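Scroll down for the structure; my scribbles are underneath it.
In this view, the complex is presented without one of its protein chains, the others remaining in place.
Right after this comes chain A.
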Amino acid sequence: MPKDQGIGASSKRREDVRFLTGTGNYTDDINLVNQTYAHFLRSDVAHGVINGIDASAAEAMDGVVRVFTAKDFEGVGGVPCGWQVTDRHGQPMQEPKHPVLAEGKVRHVGDPIAVVIAETPELARDAAEAIDVDITELPAVVDMKAAVAEGAPKVHDDLTSNLCYDWGFVEENREAVDQAIKNAAHVTTLELVNNRLVANPMEPRVAVGDYNRANDEHTLYTTSQNPHVIRLLMGAFVLGIPEHKLRVVAPDVGGGFGTKIFHYAEEAFVTFAAKAINRPVKWTASRSEAFISDAHGRDHVTKIELALDADHKFVALRTDTYANMGAYLSTFAPSVPTWLHGTLMAGNYITPLVYVNVKAVFTNTVPVDAYRGAGRPEATFQLERVVDKAARELGMDPAELRRLNFIKPEQFPYDTPVAVTYDTGNYHATLDKALELTDYASFDTRAAESKARGKLRGFGIAHYIEACGIAPSNLVGQLGARAGLYESATVRVNATGSIAVMTGSHSHGQGHETTFAQVVADMIGIDESQVDIVHGDTARTPMGMGTYGSRSIAVGGSAMVRAAEKVLNKAKKIAAHLMEAADADIELKDGQFSVAGTDKSVAWGDVCLAAYVPHNYPLEEIEPGLEETAFYDPANFTYPSGAYFCEVEVDPGTGKVEVVGFTAADDFGNVINPMIVEGQVHGGVAQGIGQAMLENCVYDDNGQLLSGSYMDYAMPRASDLPMFEVDHSCQTPCTHNPLGVKGCGEAGAIGSPPALVNAVIDALHRGGYPVEHIDMPLSPSRVWNAMQSVK
C-alpha cells in the first residue's frame, strides 16, 4: 500500500490550489501606493559607441518622472560575477565590468542604455521612443572562433582579447591523454554544437523597488530563485546597501530554469531609482524583452575524441570546447562550462584518462549562464553521442558497449579521474530497467510496422550522470566560487504544535511547500497540514543560497532535517521532564512521546504547549520555546543517474521527426514524493526534447537575434511529446545526507537530448542513410538536408 502521508507519499501539491485558481502572488501582482513604471531603452545594435544621449524631449513629456542614464550611476558598482575561474596557466579569467546601464558602449542587442520612469507603463514606453541616442555602430563578433581570431573586434576594449579564459582539466593529464589517444586501438571523433537556448519561463522577469525614507530601508520584490543571493550581490557589490537595510522578496515565481538565479541590472536599477525618486518603481519585462535580456543557456561548440583499446574498453577521452559567455559575465557563467561540465566528463564509465579544454569567449550576444542542467547536459550530450558513434563504428550494440565500460556496482565509492567521487550508483540496474520497460526485444516488429507506413524507426540510448546538491563550500571556494553553497532552515514550532519551516531554498514550481512539509510531518508523526513552508523573503528566512542545480531537497532538505532533529532533541527533554523519565528512555511515534517499556505517554501538542507555557518545565536546564535553526553544508555532491531511451519515427519525405516513445529509468536515491518526482522528470524531458528537436536561439552575423519571438523560437508543445514511461525504482541512496536523496530537477533535461539524437541517427542508418551526426535542433529541414548529403 502506498503511504498517504509523509516520506514516500504522493501528496497532492498544496501550492497548486492557488496557482490553478488565479490566487498566486507573483511579483507583477504586487502594486505599491504611488508606484511608478520603468521602461528600459535597449540597444538595437549589437556593438557600438554611444556618442551622446539626448533625453530632453522625453523628460518634457507629461507623466514622465525622470530619465536615467549611465551618468546617474557614476560611483555605483557593476553587476558582479559570482565565480572566478583560473585558467590552465594559473591566471585568473578576464573579468570585464558590467555596468547597470551601458557606459560609452553597447555590447549586445538588448543592452540597456537609458530608463524612463513614468506614471504608466505606456507613457514610459512612449517617452523612451523620444530619447535620441547617437550610436556609431561597430563590427560585431558573434561566432566564437572568429571572436578569438587575430584582429577580431573586441567586445571589451580594456581586455587583451575576447578570450575570457583557457581552462584545462585535469591539466596534469594533458600529455598522458594525448599519448593514450595516439596509441589507442580505436579513436572515435565527433564535432558538435550544443545549441543556444532561451529559458522562457512562463512568467517573464519583474522587479519592484521600494524605499522607506523614514528608516532608510530598501525592499526589492523580484522574480528570483535565490533572494538572499540577490541581496548579497546587489547590496554588497552594486549599491552598497548593508543587509539590515535591504530586504529582498521573491514571492510566487512562475518558473526559473536557471535564468532567474542571476542578479540582473534591472533589479539594481529599480532599487536604486526608488530611493532617487522616493517612489516605488516597477519594471515588468515583455516577452520580447525577455528574449534579449534574460541570460541564455548552453551554446558550446565541441570536439570530442574517445579512445578505446582492442577489447573496446575506454582508455582516454579528450574534449575541446568553445563556450559562449555573451557580452558580459553573468552571475555563475564562468562555472558552467568548467566545474559543472568538466567534472562530469567521466560519465558512468571507467575512463582512466580525461582531459577537458574549455575556451570561454566574449561575443556581442546576450550573456549565457546556467540553464536547467548547466554544464552537465553539455557533458552528457557529447559523451553519450560519442559513445554511440563508437558503438556503431565497432559494430557493437550501444547498450553493450556502455555496459562493458560502466563503473560496476561494487566499485562505489568511485574516484573519477576528474576530481569527483561518486558515492553510490548502479548503472547496470537502470539500464536493465529501461530495457525492460521499453520492450526492446520487439523493436524490430515496430520498425517493420513503421516501414509499412513509409516511416523510418529508430531507437536511441543515453545514460547520464549528474552532480547535484551543490556543494561543499570549502571545495567550491577552492574552485573559484565567491560564495558558500550551504543551505539553511529554521523550524519554528508554535505553542499548539503546528510548525512553520523557514527555508533558504526557493520554490518556483518544484513543489517544496508540499515535499518539505512531508518530511517534517513524517519525522514527528503529525499530519502534513500542520506544517507550513515559508520561503522567498530575506526578512522571514535565514540566510540561504536558494534553488538551482537540483539542490533543494539534498541541501535545503538536509538543513531542515537537521533543524527538526534539534527541535526533537529538545522536545524529548521536555517530554522526559513531563513524564519524570530519563531523556534516553523517550521514544517518539505518531506524534506521541512515550517512555520505553511503560504505558506513559504525552502528545506532541502537549510538549509544545509546555515549551511556551513553561509552568511545569526544566527551566534550569533548557530554555523555553521550541525553535531551532540549522545550516547544512554538504560533504559531497550527489550523483543521480539514469537510462533514457527514445524511440522515433522519421518521415523520409520531409525529415520530420516524431518522438513515439520515451522511457526514463532514474536513480534519484530515496524519493520523498513520487508524483512530484515524476512531474519533474516529465518537465525536464519536455525541455530536453525541446532542445533536441525544436528550440534554437540564432543570431545573424551582425548580432541581430533572428529567433526573437515565438514566431521563430519553437517551444515544445504537448502535441510534440509522447506519453513518457518514467521509473525511479532503482534507488542507491546518497550516503552523505540524512535523507539519502540525490535530486531530480534537471535529470530529464540532461538525459533526453542525446537519447533523441541517437535515436534519429539510428533511424537514418537503418533506413539506408548513413548520417553520422546532425546538430540540434533536429528540425525537419536539418534532418532532410543531412539525408540528402549521404544519398
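Keep this in mind: contacts are C-beta pairs under 8 Å (C-beta built on N, C-alpha and C of every residue); 3 or more make two chains touch, one makes a residue touch a chain; residues count from 1.
Simple rule for what comes next: contacts and distances are computed from a predicted model.
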Chain not present in the shown complex, as UniProt names it (candidates "Carbon monoxide dehydrogenase medium chain", "ABC transporter substrate-binding protein", "Na+/H+ antiporter subunit G" or "Peptide/nickel transport system permease protein"): "Carbon monoxide dehydrogenase medium chain"
Per the whole complex, from A:T23, A:T120, A:Q179 or A:T654 the residue touching the absent chain is A:T654
Among A:Q35, A:S161 or A:S707, exactly one should touch the missing chain; which is it? A:S707
Chain not shown, touching residues in chain A: 122, 126, 129, 288, 653-656, 694, 696, 698, 706-707, 710-715, 779-781, 784-785, 788
